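Before we start, here is the structure in question, set down as C-alpha coordinates.
Only one protein chain is missing; all other protein chains are in place.
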Amino acid sequence: MRLDILLSFVVVLIGIYGLTISKNIISSIISLNITQAAVVLLFLSVGAIEGGEAPILGGFTPSIVDPIPQALMITAIVIGASITAMSLMLTIKLFHYYGTLSWKEIIEREG
Amino acid sequence: MIKKILVLLMLFTILVFFMITISDFNINTYTKDYLLENGYKETGSQNLITAVYLDYRLYDSIFEAGVLLVTVSGIIFMSKKDDEVL
(Lines give C-alpha, C1' and ligand atoms only; values in the text may rest on other atoms or scores of the structure.)
Protein backbone atom coordinates (compact mmCIF):
# COMPACT_ATOMS: atom_id res chain seq x y z
CA MET A 1 0.00 0.00 0.00
CA ARG A 2 1.49 3.30 -1.12
CA LEU A 3 0.43 5.88 1.44
CA ASP A 4 1.43 8.95 -0.61
CA ILE A 5 -0.82 7.96 -3.53
CA LEU A 6 -3.71 7.39 -1.12
CA LEU A 7 -3.15 10.78 0.53
CA SER A 8 -3.15 12.67 -2.78
CA PHE A 9 -6.39 10.88 -3.75
CA VAL A 10 -7.91 12.08 -0.48
CA VAL A 11 -7.02 15.64 -1.51
CA VAL A 12 -8.78 15.05 -4.85
CA LEU A 13 -11.91 14.01 -2.94
CA ILE A 14 -11.66 17.12 -0.74
CA GLY A 15 -11.72 19.25 -3.89
CA ILE A 16 -14.77 17.41 -5.25
CA TYR A 17 -16.56 17.84 -1.90
CA GLY A 18 -15.86 21.58 -2.04
CA LEU A 19 -17.29 21.71 -5.56
CA THR A 20 -20.53 20.05 -4.45
CA ILE A 21 -21.28 22.17 -1.39
CA SER A 22 -19.96 25.63 -2.40
CA LYS A 23 -22.51 28.43 -2.60
CA ASN A 24 -20.24 31.07 -4.10
CA ILE A 25 -18.77 31.07 -7.60
CA ILE A 26 -15.29 32.06 -6.41
CA SER A 27 -15.14 29.18 -3.95
CA SER A 28 -16.16 26.80 -6.74
CA ILE A 29 -13.20 28.01 -8.79
CA ILE A 30 -10.88 27.56 -5.80
CA SER A 31 -12.16 23.99 -5.33
CA LEU A 32 -11.49 23.27 -8.99
CA ASN A 33 -7.93 24.49 -8.49
CA ILE A 34 -7.49 22.27 -5.44
CA THR A 35 -8.62 19.26 -7.47
CA GLN A 36 -6.22 20.11 -10.26
CA ALA A 37 -3.23 20.52 -7.93
CA ALA A 38 -4.09 17.23 -6.24
CA VAL A 39 -4.19 15.42 -9.58
CA VAL A 40 -0.72 16.80 -10.32
CA LEU A 41 0.44 15.51 -6.92
CA LEU A 42 -1.11 12.09 -7.65
CA PHE A 43 0.72 11.72 -10.95
CA LEU A 44 4.05 12.84 -9.50
CA SER A 45 3.79 10.45 -6.57
CA VAL A 46 3.05 7.54 -8.91
CA GLY A 47 6.35 8.13 -10.68
CA ALA A 48 8.43 8.81 -7.58
CA ILE A 49 10.85 6.34 -6.03
CA GLU A 50 12.77 6.55 -2.79
CA GLY A 51 16.08 8.38 -3.22
CA GLY A 52 15.45 9.14 -6.87
CA GLU A 53 16.92 12.24 -8.48
CA ALA A 54 15.48 14.57 -11.10
CA PRO A 55 15.51 12.93 -14.55
CA ILE A 56 18.55 14.77 -15.89
CA LEU A 57 21.49 12.75 -17.14
CA GLY A 58 24.95 13.57 -15.81
CA GLY A 59 24.09 13.36 -12.13
CA PHE A 60 25.85 11.23 -9.55
CA THR A 61 23.28 8.53 -8.83
CA PRO A 62 21.85 6.35 -11.59
CA SER A 63 18.41 6.12 -9.96
CA ILE A 64 16.01 8.70 -11.40
CA VAL A 65 12.28 9.21 -11.07
CA ASP A 66 9.95 8.45 -13.99
CA PRO A 67 10.07 11.37 -16.49
CA ILE A 68 6.80 10.64 -18.31
CA PRO A 69 4.32 11.77 -15.58
CA GLN A 70 6.33 14.95 -15.13
CA ALA A 71 6.20 15.72 -18.85
CA LEU A 72 2.44 15.11 -18.83
CA MET A 73 1.95 17.40 -15.86
CA ILE A 74 3.58 20.38 -17.61
CA THR A 75 0.66 20.21 -20.02
CA ALA A 76 -1.85 19.87 -17.20
CA ILE A 77 -0.53 22.89 -15.30
CA VAL A 78 -0.75 25.23 -18.30
CA ILE A 79 -4.27 24.03 -19.17
CA GLY A 80 -5.32 24.48 -15.53
CA ALA A 81 -4.10 28.08 -15.61
CA SER A 82 -6.08 28.62 -18.84
CA ILE A 83 -9.26 27.21 -17.31
CA THR A 84 -8.88 29.41 -14.23
CA ALA A 85 -8.40 32.56 -16.30
CA MET A 86 -11.39 31.76 -18.51
CA SER A 87 -13.71 31.07 -15.57
CA LEU A 88 -12.59 34.21 -13.74
CA MET A 89 -13.42 36.34 -16.79
CA LEU A 90 -16.86 34.68 -17.03
CA THR A 91 -17.35 35.41 -13.32
CA ILE A 92 -16.56 39.10 -13.84
CA LYS A 93 -19.15 39.25 -16.63
CA LEU A 94 -21.76 37.51 -14.46
CA PHE A 95 -21.11 39.93 -11.62
CA HIS A 96 -21.52 42.94 -13.91
CA TYR A 97 -24.83 41.60 -15.17
CA TYR A 98 -26.47 40.23 -12.00
CA GLY A 99 -24.71 42.10 -9.22
CA THR A 100 -24.22 38.97 -7.14
CA LEU A 101 -21.93 35.95 -6.98
CA SER A 102 -24.28 33.47 -5.33
CA TRP A 103 -25.30 30.44 -7.37
CA LYS A 104 -28.75 30.33 -5.80
CA GLU A 105 -29.70 33.93 -6.52
CA ILE A 106 -28.51 33.75 -10.11
CA ILE A 107 -30.50 30.57 -10.76
CA GLU A 108 -33.61 32.04 -9.11
CA ARG A 109 -33.42 35.26 -11.09
CA GLU A 110 -32.93 33.39 -14.32
CA GLY A 111 -36.15 31.48 -13.57
CA MET B 1 -27.72 18.58 6.09
CA ILE B 2 -28.90 15.27 4.60
CA LYS B 3 -27.33 16.31 1.29
CA LYS B 4 -23.91 16.78 2.86
CA ILE B 5 -24.07 13.38 4.56
CA LEU B 6 -25.04 11.69 1.30
CA VAL B 7 -22.18 13.41 -0.56
CA LEU B 8 -19.70 12.37 2.13
CA LEU B 9 -20.97 8.79 1.95
CA MET B 10 -20.53 8.76 -1.83
CA LEU B 11 -17.00 10.14 -1.63
CA PHE B 12 -16.11 7.60 1.08
CA THR B 13 -17.32 4.80 -1.20
CA ILE B 14 -15.08 6.09 -3.99
CA LEU B 15 -12.16 6.19 -1.53
CA VAL B 16 -12.74 2.57 -0.46
CA PHE B 17 -12.81 1.39 -4.07
CA PHE B 18 -9.62 3.31 -4.78
CA MET B 19 -7.94 1.68 -1.78
CA ILE B 20 -8.91 -1.76 -3.08
CA THR B 21 -7.54 -0.81 -6.49
CA ILE B 22 -4.12 0.32 -5.32
CA SER B 23 -3.65 -2.48 -2.78
CA ASP B 24 -1.79 -4.59 -5.35
CA PHE B 25 -0.13 -1.64 -7.04
CA ASN B 26 3.29 -2.05 -8.59
CA ILE B 27 4.99 0.17 -11.10
CA ASN B 28 6.64 -1.26 -14.19
CA THR B 29 9.81 0.52 -15.24
CA TYR B 30 10.03 -0.43 -18.91
CA THR B 31 9.61 3.07 -20.27
CA LYS B 32 11.93 4.57 -17.68
CA ASP B 33 14.66 2.07 -18.49
CA TYR B 34 14.21 2.65 -22.22
CA LEU B 35 14.44 6.42 -21.79
CA LEU B 36 17.46 6.14 -19.53
CA GLU B 37 19.22 3.97 -22.09
CA ASN B 38 18.22 5.50 -25.42
CA GLY B 39 16.77 8.93 -24.67
CA TYR B 40 20.01 10.87 -24.92
CA LYS B 41 21.10 9.16 -28.15
CA GLU B 42 17.75 9.48 -29.90
CA THR B 43 16.86 13.07 -29.03
CA GLY B 44 20.11 14.74 -27.96
CA SER B 45 18.66 16.14 -24.75
CA GLN B 46 20.17 15.53 -21.32
CA ASN B 47 16.96 16.66 -19.68
CA LEU B 48 14.70 13.65 -20.18
CA ILE B 49 11.53 15.68 -19.61
CA THR B 50 12.43 17.88 -22.56
CA ALA B 51 13.16 14.71 -24.53
CA VAL B 52 9.63 13.51 -23.83
CA TYR B 53 7.71 16.70 -24.48
CA LEU B 54 9.68 17.95 -27.47
CA ASP B 55 10.34 14.72 -29.30
CA TYR B 56 8.31 11.69 -28.32
CA ARG B 57 5.15 13.61 -27.44
CA LEU B 58 5.45 16.79 -29.51
CA TYR B 59 1.84 16.35 -30.66
CA ASP B 60 0.75 16.90 -27.07
CA SER B 61 2.66 20.10 -26.39
CA ILE B 62 1.78 21.72 -29.74
CA PHE B 63 -1.95 21.44 -29.17
CA GLU B 64 -1.53 22.47 -25.57
CA ALA B 65 -0.03 25.71 -26.89
CA GLY B 66 -3.09 25.87 -29.14
CA VAL B 67 -5.37 25.64 -26.11
CA LEU B 68 -3.55 28.62 -24.59
CA LEU B 69 -4.07 30.60 -27.80
CA VAL B 70 -7.80 29.80 -27.82
CA THR B 71 -8.05 30.89 -24.18
CA VAL B 72 -6.37 34.23 -24.86
CA SER B 73 -8.66 34.99 -27.80
CA GLY B 74 -11.72 33.95 -25.80
CA ILE B 75 -10.81 36.20 -22.89
CA ILE B 76 -10.22 39.19 -25.16
CA PHE B 77 -13.51 38.51 -26.98
CA MET B 78 -15.41 38.41 -23.69
CA SER B 79 -13.80 41.55 -22.30
CA LYS B 80 -14.76 43.62 -25.33
CA LYS B 81 -18.50 43.11 -24.79
CA ASP B 82 -19.59 45.64 -22.19
CA ASP B 83 -22.08 44.57 -19.53
CA GLU B 84 -23.76 41.90 -21.51
CA VAL B 85 -23.94 38.20 -20.80
CA LEU B 86 -23.08 36.18 -23.88
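A few points about this structure:
Think of it as A and B in the order they're written, each chain with its own count starting at 1.
As a working rule, contacts are C-beta pairs under 8 Å (C-beta built on N, C-alpha and C of every residue); 3 or more make two chains touch, one makes a residue touch a chain.
Operating definition for what follows: contacts and distances are computed from a predicted model.
The UniProt record for the undisplayed chain lists the protein name "MnhB domain-containing protein", from the options "Carbohydrate ABC transporter permease", "Urease accessory protein UreF", "MnhB domain-containing protein" or "CDGSH iron-sulfur domain-containing protein". The undisplayed chain touches these shown chains across the complete complex, A, B.
Checked against the full complex, the one of B:I22, B:L36 or B:L54 touching the unshown chain is B:L54. When the whole complex is considered, the residue among A:I14, A:V65, A:M89 or A:I106 that touches the unshown chain is A:M89. Although one chain is not displayed, chain B still touches it through residues 40-47, 49-50, 53-56, 58-59, 61-62, 65-66, 68-69, 71-73, 75-76, 79. On the side of chain A, touch with the chain left out of the figure occurs at residues 54, 56, 74, 77-78, 85, 88-89, 92.
Convention: only the chains that are shown with their structure count from here on.
Once the centre of each chain is set as its mean CA position, chain A and chain B turn out to be 10 Å apart. Looking at the complex, you find that chain A touches chain B at residues 1-2, 5-6, 9-10, 13, 16-17, 20-21, 46-47, 55-58, 62, 64, 66-68, 70-72, 74-75, 78-79, 82, 85-86, 89-90, 93-94, 96-97. Looking at the complex, you find that chain B touches chain A at residues 3-4, 7-8, 11, 14-15, 18-19, 22-23, 25, 27, 29, 31-32, 35-36, 39-40, 46-49, 51-53, 57, 60-61, 64, 67-68, 71, 74-75, 78-79, 81, 83-86.
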